[in-house]
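Removed: one protein chain of the complex. Kept in place: all other protein chains.
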Amino acid sequence: MLTVIICTLILVLSGLLSLTLKRDHISFKHIIPGAIATVCTFLLIHIIIDYKSVIASSFSAFFSWQLPFANLVFGLDPLSVFFLIPMLILTVSSSLYGPRYFDKHPPGHKHWFFFSTLVAGMILVLLSRNAVMFIISWEVMSLSSFFLVISDKDKDESVQAGWLYFITAHVGTAFLFALFFLLSSTDGSFDFSSWTGITGRKSSVVFLLALAAFGLKAGFIPFHIWLPQAHPAAPSHVSALMSGIMIKMGIYGILRVLTFISPYQAWWGFLLIALGALSGILGVLFATGQHDIKRILAYSSVENIGIILLGTGMGITGVAYGSQTVAFLGFAGALLHVLNHSLFKSLLFLGAGAVIRQTGSGEVDHMGGLIRTMPKTALLFLTGAIAICGLPFFNGFTSELMIYVSCLYGSIKEPQAALAMAGLCTIISLATIGGLAATCFTRLFGTVFLGEPRYSAITPQKEIPSMMLWAMAIPAVLCVLIGMLSYFILPLLTGPVYALAGSTNYNTSGIKSIALTSSLVSGFFLLSGAAVFLIMWTSGKKKVRTETVTWDCGYSRPAPSMQYTSSSFAAPLIRLFHFPVAMKKHLSKSDDLFPASSWKFFSAVEDWFLTGIYTTIIRSFDRAFSSLRWFQSGKAGQYVLYIAVTVICLIIWKFYL
Amino acid sequence: MKSDLLAWVSLLIIVSNLYLLSSSRLASLIKGVAFQGILLGALSLLMAGHSASYHLIFLAILSIAVKGILIPFYLSKLVRGVKELRDANPVIGYSLSMFIGVVISCFAFYILQKAPFVHAFVSVFHGASAISTAGIGLFLIITSRNVIRQIIGFLVFENASFIFGLSIALYQPLFVEMGILLDTFAGVLIMVIAAKRILTVHQSISVRSLERLSK
Amino acid sequence: MNLIEITVVLIYAFFAGGTASCFRSKNPAKLLLVPVISSSAVFLGGIAFLIETRPENTVLLFGGTLIIDSLSLLHILLVNTIFLITSIYTTGYFREKIKCGALKASYAKRFSILWQTFQAVLLLVLLSNNIGLMWISLEATTIVSAFLIISDAELSIEATWKYLLICSVGIVFAFFGTMLTVAAARGMQSSEGVYLFSYLSANADEIDPRLMLLAFILVVVGFGTKAGLSPMHTWLPDAHSQAPTPVSAVFSGVMLNCALFCIMRYLPITEAALDFDGQARSIVLLCGFMSLIFAAVFIPIQSDVKRMLAYCSVEHIGIIAIGLGLGGLGIFAALLHTVGHSLSKVLAFFSAGSIADHFGTREMKDIQCASHKVPLWGNTFFLSCLVLMGVAPSAVFMSEFLLAKELFFTGKYIILAFFLLGTLAVFFSMLRYTMLISFGKGPKEQGVESRGRRVDTVIVITCLLLLLFLGLWIPAPLSNFLKDAVSIIEKGATL
Partner (left out) sequence: MNLPEYIISPLAALLLSPLLAGIINRTKAFFAGRKGQHLFQVYFDLARLFRKDYVFSKTTSWIFRVSPVIIFTATLASTCFVPFISSGTRISFAGDLVLMLYLLALARFFLIISALDTGSSFEGMGASREAFFSVMTEPVIFTCLLSIMRANGTVSITEALSAPMLSDSISVLLSALPLFFVLLAENSRIPFDDPNTHLELTMIHEVMILDNSGPGLGLLEYAASVKLWLFSLILGRILLPSTGMSPFVQTLILLAIMGLIAVVIGTVESVMARIRLIKVPQMLFGAGVAALLGFFINVTKAIPW
């Protein structure tokens, strides 16, 4: 425990050190990111080796924290360790990736300071066992990520994105206030340890407040608006960290609050399933309609948070209906998906960063054929893409499988119709999300890496530096390993799941057999695939291979710009779902009979949550506020009248009412 | 006898208030307020006789000197520099203002019967004159369209505080009393200086040129 | 004469000496140095108060005319600190003008003299135990500061006029309140000390409750006008936006607090006279609530950066008043908030003023990307505004959190909701403005146009670190000090 705190301090110190250095100091390239990576690696090893002792440790302040109530209490339990592990992995990989990413545009010397405070803030969020401590760490996390978002000053939209992000973060903090006050209202203590046994209607209010407070960070629909703005604006390794683990802190918060309240109400589960289905399906649909590579990934994070919510919802419903299998598998799937999503999403963001670094653009429809100049990046990106689609033998599959099995148990084995319906809804949502995600990521990978370059101007000449490739290889290897050997990840899951499901007597042999069997099948699959490949290879040795152009159906001059673009690829789907994802088309015509310039067509999917709902609310507030301007009219006489009226009103209030 | 006189002076103060409300010329406004200053001096002299306190006499002299002579003198000097129409020109017309002034004064008598603070005053007339003066002073400020009338309104409002303070003056040490007086005098003087500045910069004493800072 | 009285005399001697020395000098740069010297001496004097008064906590001076207790000491230290750093800032603020000879010696002379007088009368407000003396000195601040606002600009005259008129009307109301307090205390057995706060608060149960309540209403409206409580705050945005930056800074950072301090003096007496039925508190609470709402409504439609900061002051004064109105932990929060708000608002005004001077405009839409062109002030502006918006970890956040907690635990859910909504609305628009000013669009290839002075950098970093530190940890001595001050406003407050 003390090790963790000391390491956090070292992190902050190394960040502070970077503040004192000159902007282009050499140590930004190696020493400071290296130090962050080393500390996190050390911490990771410490946690993995000492897992048994780490998960039960707690730590009270060595000096009294002089606010009228707050105590400095730290603690680690299986739930927080489960979030700590991917966080450290991602920090290692993004701090290895960062220095070279900035080769062309060196960041301000504050970059690594905010990076380290972001990491330290996240560690402290996981460690804190006191509400005040938690809120402060939470704000440190939001604040430093906000500064990281706006740190890319070459982009004007980063200011806008940072603004939107920070607003939502702050609204979340306001909800956190209400949430923690309500939780502490029984005995006035802000220590987590005293928050037990909250029941009845109050627990429902607590749950809803937690959903709002943490949902704004987790970014499920309708709280997602900041994600697609902030992620493209931030530097890629920061997006990886933010999308990979920071938004999961919202999930952590919801799960943490769930451990305070019992018994679970079934409708919480239904609500989560509804929200999960909404953000899963809409998130991936929005992703499919986007053009910016990082915006696509951001919306896909919304989708994956939706999947996590579906799992959590099944877990809660399972507990509420007393079905341990459903509960255990639901929670386990949700948690595992947290880990998995953090791995493959950070991999994808790092890959997107590599593409942006080499091409200087994030516009998907301008790219194409990058696989030839950047083969290794392409392979790593493909790994992430397959994993995020939840396809077998990669890690995304294992977690989705657990949620599916939870639903199967719920809809088949349990007598309650409500549970069956919840399971069915979740299965249908997951299946739809799966199909849509496959569309989204074949589209992304196909447009960026395959085919011919669409604009030769931004075609990269070479592969990214090997350091960045190694940084991407860490999550990629873990994606494959977890996919193949999910059995070994199960011990990590049991602790938090027991805490969430509120019982420890669940028999884990069933889940173990699933993990084992799927490992076996994956081995079998690999073997047979290898066999087929071998046969093809040996038989193909004697064959003649001819290289020619792609079959062009008789058209003699196919140009790269005639390729199917990502927009055309998504068009049928977008047209089908035109209600939730409206496509806005902009056509700039020239009215001449013989137009001198070509017409320009541009289409984009607008997020009507942002442009419709939120903007309307803000506009109406603005109008209302503007209509009060007469109050400050500039007339001194009128101002004196206010004073007189105030006196009279106060006297009437106090003496005559 | 003395309380009778006190009541008469108080009544005269109320009448002077009404006069201020009705006067349309800046010059007559200044005259009115100078008259009121002298009335205040008389009031405090009467009070001095009432409770045999020497420093009330000092107060009376001071108030006659400053409120009756000094400030009106400066004000009329200021008015002489005004090029535009030297009219009071209030937001609310003179007759209606008069009517409202009468209502305020009646209300002051009424409220004194009801309110908890009646025993803070020497007499009902004394209290009513204070409240009515305060109300009418505020009314003058609120309805003014030019700076001079606002100053005069403030002066009237402050006269109310003087009348009010007289009843409590006995309980304060002298230096506090003097401080209060000097402070208010200084306040009004500074207002006059500021008004002069306004006149030189804007060439006008209308408050319309002072309404640009809004929202 | 004891040691503390000697210190008081010394402090005022320094003011007198400083003021006198100004009359002779003709060099603007030297003239501006005089306030720095005298305010550092006074700062040391404040520290001396702290050391000298510690064991007893409450000390009566000069036969009970003056008083020093934890509450006033807290404010005295704050005033001295703010004046010290503002005086130092002022020398840099006028530097450019002095360089090109635009600053007249007469102006510098007037400024220095009024500046020191202003601090002297403000300190007198805090020191006075006599309710009349307190009123006199607060009125004197209006008179003195009016000439600090005024310059040759047309708008500054308008602002001065409104400041003078509205604050004077307000202060007359406060005079009625003061007199009524004495009238209410007239029924006491001994009428010796009815004009002394120490006496009134010791014998508050003998005061006529209804008269005292009326007096308190007038006091709140009167001093509240000066403090910027809504709806009497109308002069505040004008004066703050038109005054020279150092003056705006002390207005916001000090003067408003001092006016509120007067209300803090009356509050416990009224409460005690009314048998602690909470009526007096509810008035303060209502005014604070109104201020918060008005600020939240008006900040979004501002275009002048200093005006925006002025409304932000209205918001924070409102928050402090809400804390006072809540009692208990709320008062603790209010005092902590006073400290946090003063420090951060002063920084915000410094940077806003310097940025506005650099860009030659106060219109926010014309100021872009200040953190590139004037790095020190651009970044300071953003950070101090973040603190003002209540972003953790900072002292302001901590006090707002405590306040919200107290609102929740006293069951004032509606006010809590409006409090959160109001601060969010302020956050919403202020963040947009500050981000555009500090990081907005602009030609980025241009390099740094102006670097700050080293001494300014030191001030900024010290203040920001202090704010950060207070947001994370309140050391035991400070906490006890604040608790002492709380117990003066509310005896036996439960913390």
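Letters A, B and C mark the chains in the order given here, with residues in each chain numbered from 1 onward.
Criterion: contacts are C-beta pairs under 8 Å (C-beta built on N, C-alpha and C of every residue); 3 or more make two chains touch, one makes a residue touch a chain.
This structure is a prediction, so every number in the text was calculated from the model and none was measured.
K.L.:
Under the definition given at the start, what are the shown partners of the omitted chain?
P.N.:
Within the full complex, the chain left out of view touches A.
K.L.:
Among A:G34, A:P222 or A:P392, which residue is in contact with the omitted chain in the full complex?
P.N.:
A:P392
K.L.:
Write down which of A:L401, A:L490, A:V581 or A:A636 is the residue touching the left-out chain.
P.N.:
Once the missing chain is taken into account, the touching residue is A:L401.
K.L.:
If I consider the whole complex, including the chain that's not displayed, which of A:M421, A:I458 or A:C649 touches that chain?
P.N.:
A:M421
K.L.:
Touching the hidden chain in the full complex, which residues of chain A are there? Just list them.
P.N.:
368-369, 371-372, 375, 378, 382, 386, 389-392, 397, 400-401, 404-405, 408-409, 411-413, 415, 417, 420-421, 424, 427-428, 431-432, 434-436, 438-439, 442-443, 445-447, 450-452, 510, 513-514, 517-518, 520-521, 524-525, 528-529, 532-533, 536, 539-540, 543-553, 558, 560, 562-564, 568-573, 575-576
One rule holds for everything that comes next: only the chains that are shown with their structure count from here on.
K.L.:
Given which chains touch which, is the overall layout a line, a ring, a star, complete, or other?
P.N.:
Graph shape here is complete: every pair of chains touches.
K.L.:
Which chain has its C-alpha centre closest to the mean of all protein C-alpha atoms shown?
P.N.:
That would be C.
K.L.:
Can you give the whole-Å distance between the Cα centres of chain A and chain B?
P.N.:
69
K.L.:
Averaged over CA atoms, how far is the centre of chain B from the centre of chain C? Could you give it in whole Å?
P.N.:
Distance between chain centres, rounded to whole Å: 31 Å.
K.L.:
So, what's the distance in Å between the C-alpha centres of chain C and chain A?
P.N.:
Centre-to-centre distance between chain A and chain C: 44 Å.
K.L.:
Can you pull out the residues of chain B that are in contact with at least two other chains?
P.N.:
Where chain B meets two or more other chains at a single residue, that happens at 115-116, 138, 141, 150, 210-213, 215.
K.L.:
Give the residues of chain A touching no fewer than two other chains, as numbers and ranges.
P.N.:
In chain A, 629, 632, 636, 640, 655 touch at least two other chains.
K.L.:
For the complex, which residues does chain C have touching chain B?
P.N.:
130, 132-133, 135-136, 139-140, 142-143, 146-147, 150, 152, 154-155, 157-162, 164-165, 168-169, 171-172, 175-176, 179-180, 182-184, 186, 191, 194-195, 208, 210-211, 214, 237-238, 241-242, 298, 301-303
K.L.:
Can you tell me which positions in chain A touch chain B when the two form their complex?
P.N.:
629, 632-638, 640-641, 644, 655
K.L.:
Any idea which chain B residues touch chain A in the complex?
P.N.:
91, 115-116, 138, 141-144, 150, 207, 210-215
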